[in-house]
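Pasting a structure here, questions to come.
Every protein chain of the complex appears in place save one, which is left out.
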Amino acid sequence: MTEIRNDFEFRQKLDSLEPARQRTLAARFVESVLPLCDDERVSRVVKVAANPHASADELATALHTAKVAIIDSHARCGAECDWKDQAGYFVARAAAAAVSPAGQMAGGSAWHAAMSSRMAETCRSIDTAEDNAGQARKQQYRILSEYLTA
Amino acid sequence: MTETEFLLWVRGPAFQIATVIFVVGSIVRILEIMILGRKPNLAEARGSAVAGGLRTIITRSWPDRGTFKRSAVTLVSGYVFHAGLFVTILLFAPHILVIDEVLGISWPALPTPLVDATTVITIIALVVVLLHRIKDPVLRFLSRFQDYFVWFLTILPVITGYVAFHRIGLPPPTLIAIHILSVELLMIAFPFTKLAHAFTLFISRWYNGAIAGYRGVNS
Partner (left out) sequence: MSGPTLARGLNAFKEQIDAPTASFFSSCVHCGMCAEACLFFTETRDPKYTPIYKLEPLRKVWWQEYTFWGKLASTVGLSKPVTDAELTEWETLVYDSCTMCGRCTMVCPVGNDITYMIRKMREGMAASGHAPPGLIGATQRAVTIGSPMGVKYPALEAQIRHTEEEIGFSIPVDVVGADYLCTLSSMEIMNFPEYIGAIARIFHETGVSWTISSEAFEATNSGIQIGVSEIAAVLVERIVKAAEKLKVKAVISPECGHAYMAIRWEGPNLIGRPYSFKVVHILEVLDELRKAGKLRTTGKESRRLTYHDPCQISRRGGVYEQPRNLLKMVAENFVEMPDTGIMNWCCGAGGGVSANERAEVLKMKDFKRKKAQLDAVAPDALVTACANCRIQLEEGLEENHMDIPVISLTETIAEHLAGETHPEARPS
């Protein structure tokens, strides 16, 4: 199992993957934070992302669904913040990143999905003042390692 | 009162009263504005308020393309009648003579047939202005008694002047007296109605340009 020690190596390995593999990997990142999101549409999007044989049409529809989920879940201007809800917003963003066409997200869809997933974790723990940022990162390294080995 | 007495009264006491009200009223209106003052701006300036104020006084007369397209009727009819008033009031020989008598200054006049034609165009433009005010939903919604009254006071001298020049209907001295009286009515109403914009717009455009110019924006 390849050991990933830091985010530079993490990102390098993500960049080396071709788009279809980035997508299915991204799906795994999002799956790990899916419980933080109430929106059932996002689960459907992730299923499409996880399918290595998803057609272009299915991906386009999934992307649209994810975008609607993002807009529905963002924090309203001036409204009292709810970090639990914000976690759901970032999960939706991660899902959208996963099904974005190659080249649309500068830096790669897997990287964006990973970052948004970590942000979802951060949001979840804000109110509880836990510090599990390190944990989320290590879990993603594990997911990547397993993915590359498989 | 005979027609001569009427004309003398209109040209004499009535004119003096109207002039006093016009001058005093205008000064009062300006003072009412300026006395309110304005707090100094403590933010660091990016541009010049003075340059902005002076610029906007002039440039606000020229709308940008998009604005022109959206308000073409208002702008065209407005400019035509303003230009028409300028020509008929200030470039008509008999008027220049009156100004010379009162203020001691004069300048060349336009040929009278030209002024005559301009008068007709001005009347048409003012009628368009009224129709537009009545028919356009925004204008109809905004307009009050004053808007229609002031319109009437504005068109009255133009019409009575035309009628007087062409000697239609009544003896010339009476027609001229009516025309002068209509101008005096306009002078009395001037400082206390929206007609005051003729001089207050220099102040409002100035402030607009100064406020924007301070921030580095050409308004």
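So that you can tell them apart, the chains are marked A and B in the order they are listed, and the count of residues begins at 1 in each.
Note that in this section a residue touches a chain if its C-beta (ideal position, glycine included) is under 8 Å from a C-beta of that chain, and two chains touch if they have at least 3 such contacts.
Please read all numbers here as calculations on a predicted model, not as lab measurements.
Visitor: One chain is left out of this view; which of B:T19, B:T174 or B:S219 touches it in the full complex?
Guide: Answer from the full complex: B:S219 touches the omitted chain.
Visitor: Residue-wise, where is chain A in contact with the chain that is not depicted?
Guide: Residues of chain A in contact with the hidden chain: 6-9, 11, 64, 67-68, 70-71, 74-81, 83, 86, 89, 104, 106-107, 115, 118-119, 122-123, 125-126, 129, 131, 133, 137.
Visitor: Spell out, residue by residue, where the missing chain touches chain B.
Guide: Interface residues of chain B facing the absent chain: 28-29, 32-39, 41-44, 46-47, 56-57, 60-61, 63-64, 66-67, 70-71, 74-75, 78, 136-144, 147, 192, 194, 196-197, 200-201, 203-209, 211-212, 215-219.
Note that only the chains that are shown with their structure count from here on.
Visitor: How many angstrom between the C-alpha centroids of chain B and chain A?
Guide: The answer is 67 Å.
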